[in-house]
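In what follows, a structure is listed as structure tokens, so that the remarks can point back to it.
Every protein chain but one is kept in place in this view of the complex.
Let's turn to subunit A:
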């Protein structure tokens, strides 16, 4: 047992109390035969900040009696082994306050189980150890917490749980990086290593889960240190400095990463906007101007070395106004809010813009010390302008200052500009035309125009007329044989314009010998070029108007040094043909140089363009059309194609390259129906298709010719036949009527009739369908002279036994009638039914078979011949079969006959009077 003895003093009572208190500070215990004194004064309310390892504690109330201070001994244990010792000396004045101890170690402490313990020591007495575990019982500890890391670094997080608990899983939340590695160190400790390859959107989390829903975690943020750049400083008022820089990526996007800016050591209020201003003493010394940017990941310093007097960025001029306004120039004045500018040599830009369109017209530059005025020239009279001014230092120019506010100024009016005049002569009519003065040419409202004209040789006798402002042309009737000079002026409130004069030549320009060549437009315009003309002292004039319709001409003037131009006109129409004329502008009348004709853009000609006609010539068809009027030619016609298609669908064509052609002929056509289509060949394809259908007629002349030829041939054959027959008539006669020997009438002939049986003569008439009357035969026929005597006793007539036929009755019925009269029987002859009239109803009574003998004529009737074959022919006789055809009868030839000849009678029916 130890005793503390204190100094004795006069105040024995106080000493006594103190002694008692000190006695109460310690207790004595005996342990294993040893006596240990335990100090009651120790730590209480111990807290440990896990993030910083800051240990805080307070003194036990019993410590208040200690007057000479005490010491706290601390120990850090890793895995229950002391790894670090420390002590905190508490002075008497500090007793009763909160004490702290922060452990800083180079060792990676997070992933080891840590504990810290402390006790107090006083006069070789110690209080008991008070231990703080990491984590405390029931806690899940994830470390480090609330940390900010640089993008690109690697962070390791540890999850530690107390004994008796085990970690289920450890994972990352709210971070898009995928480079994560979780390691199980023990049941109570897990680690998670993340390579931070991108910036966090907000606070990301590492989660440690023990069981479902029982989690803890640590938040972190990955970002960048300041990366501002390009600091540039200047002055505007020569009393302060303005610095600008690029703020870099993602500045201040996250509250935890807010950057703090300082210029020359003074804070910049809106530094995150990349601009900072401060009041400074501006002198001519070149200095370093420094900006610092700081965030939780680092500090950046940017420098700009400059003499601010050479970095003057001027403010805008104030009170800009026109001091003098004229038609074509104005004087401007302005003032400065910064008085120090008056010492600088300045250069100022005056920006002149069109007051209506706001398009920039021009800029002028003026120089001077403390410049506050400028003159603007070359303005348009009676015109609105917007004017503004900006300036910079002429010496050590840094940059242009701010533009002043725009000021609207209108120039004063003036007389109109000279008019642009041109003419068009057609016979004795001359159209004088001038272009409407534009607003920038009229310089005020135009009242009217004055046109005066006179023969060039009689200038004194001038005529003149006024034309209202709404008209811009005048038609004059002039003598084509005279040269005239026409002058046109415009008037406004300020006076008359300069006169514009044009000379009308004697001869009509349009009748000159200039040939017209073709021109093709492109992109809605014509590009023209022509050779240089020595006459063109004042340039060239190109005019144009449509080829057909009213010629409302337009023109443009080309300076003398140019021999080409492109013509645009809002009046150009696609598919319309234009005539363009190029004139040389001379001191006298204009001279026509060239003419062109063409389309700005050709368009397809509409269908049914042609009025077609057709004309058949033999096997050809000529399709013709009327010439196509120019107004219908919306494209230039280079030729025509005639397509024709027959019924079989085959298509043929003929074409011509002659644009003046008005017909095409399709040849070698069949007698058929054809569809003819005429189409015009143009640069934009085949146009104006027009069709007609033509049916070819048979060739009538040929038919007539064929008929005539056939008839001629028949006639020839007949003629030849007749001639032959005539030549061989003797033979024929001989054959038909062989010479009959004169009968010798003897008694025997009469007595032996059996021996002189008559031969029946059969002849075939089947070849003749008609009975022809042969006049010649009639004339020439000389039947053998029958010798008929009174002695003729026996007459035998027998009908043909085999095949003796008449002609068909029906054919001959109208004309063949056997006469019932006229036949007289020979007296003395026995009466026989056949020896008289052979009634035949089909036989025309007017016709009678008349046979003429050599010396007498006899009526048809049977001839009685003795011992001679008897030939008898009866047309129309139908003894047995009236319905049957009158066919041939066999001709039984007399074997004794010298000529074997078959002859026929051909009878042509003849009309009779009855």
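Brief remarks on what is shown
Please note the rule applied: a residue touches a chain if its C-beta (ideal position, glycine included) is under 8 Å from a C-beta of that chain, and two chains touch if they have at least 3 such contacts; residues count from 1.
The rule we apply is simple: contacts and distances are computed from a predicted model.
One chain of this complex is left out of the view, and of "Ciliary neurotrophic factor", "Mediator of RNA polymerase II transcription subunit 18", "1-aminocyclopropane-1-carboxylate synthase" or "Methyltransferase-like protein 5", the protein name its UniProt record gives is "Ciliary neurotrophic factor".
When you scan A:145, A:236 or A:632 for touch with the missing chain, the hit is A:145. Touch with the chain that is not drawn comes from one residue among A:160, A:191, A:216 or A:433, which is A:216.
Only one of A:54, A:173, A:303 or A:671 touches the chain withheld from this view, namely A:173. Residues of subunit A in contact with the chain left out of this view: 51, 142, 145-146, 173-174, 201-203, 205, 207, 212-213, 215-219, 252-255.
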